[in-house]
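Every protein chain of the complex appears in place save one, which is left out.
Our next item is subunit A:
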Amino acid sequence: MSARAVILRVAALLLLVVFVTAPQLFAFAFAPLAANNAPAIYNQGSLLALTLSHLRIVFLATCASTALAVALGIFVTRPKGREFLPLSRSLVNIGQTFPPIAVLAIAVPLVGFGEKPTFIALFLYGLLPIFENTLAGLTEVSPQTLEAARGMGMNARQRLWQVELPLALPVILAGIRLSVIISLGTATIGSTVAAKGLGEVIIAGLQSNNIAFILQGGLVVALLAVLIHDGLGLTERMAARKLGRFVDETA
């Protein structure tokens, strides 16, 4: 990575940290956007606390999606599970085609307001990229490599853990990255059902017609997305570099 790229990332991170811990410092920049003497900086709660709970729900939902999608991906690529491939594909696809807002509408009567419905929506929405990438990664492993592994007396479990998963890892990580980025944005709508998150800032802005609020919420989410995308991409490249491939695709 070039020095300029490093400086740019560190600067973005610093900006984010300073903004969520001491947003008043930036009041001058947002003041022109706040009409009719409305506050320029979000004042109904701590930006830092909202950012942390936003990250928390994205993290929890992604962990759950990853666990299920990777397990499912492994299962349907085993001889025993192959016949379930079409079924799991359609299930996961349904998760993706359902708009998250519709999931919230259905989930609230069932589990009540708060974090739970948001978690369900993010979890369902995040399954598809991870599942498809797990499938792609596992089926991409060269048949020769697997034949050699079998010929040397590796059993199915050893082949999975020692050969297939390590080789599929960069592709699976790319799926997780995609899922995290989608969730970071989607989580903002969780605030419509009273989940703590950065969506609150945006919604407050929409309700009071305060562009400064909307921009603040959007900006923090965007910075988070860019930084996390970058960080995960870096991990992927490290995993891929060992294999001497995929490097160009993730760059």
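Note that a contact is a pair of C-beta atoms (placed from the backbone, for glycine too) under 8 Å apart; a residue touches a chain by one contact, two chains touch by 3 or more; residues count from 1.
Basically, contacts and distances are computed from a predicted model.
Tell me the UniProt name of the left-out chain, picking from "ABC transporter ATP-binding protein", "NADH-quinone oxidoreductase subunit K", "ATP synthase subunit b" or "ClpP family protease".
"ABC transporter ATP-binding protein"
Based on the whole complex, identify which of A:39, A:114 or A:166 touches the chain you can't see.
For the chain that is not drawn, the touching residue is A:166.
Looking at the whole complex, which of A:136, A:154, A:211 or A:228 touches the chain that is not displayed?
A:154
Mind listing the subunit A residues that contact the chain we can't see here?
Counting over the whole complex, subunit A touches the hidden chain at residues 142, 144-155, 158, 163, 166-167, 242-245.
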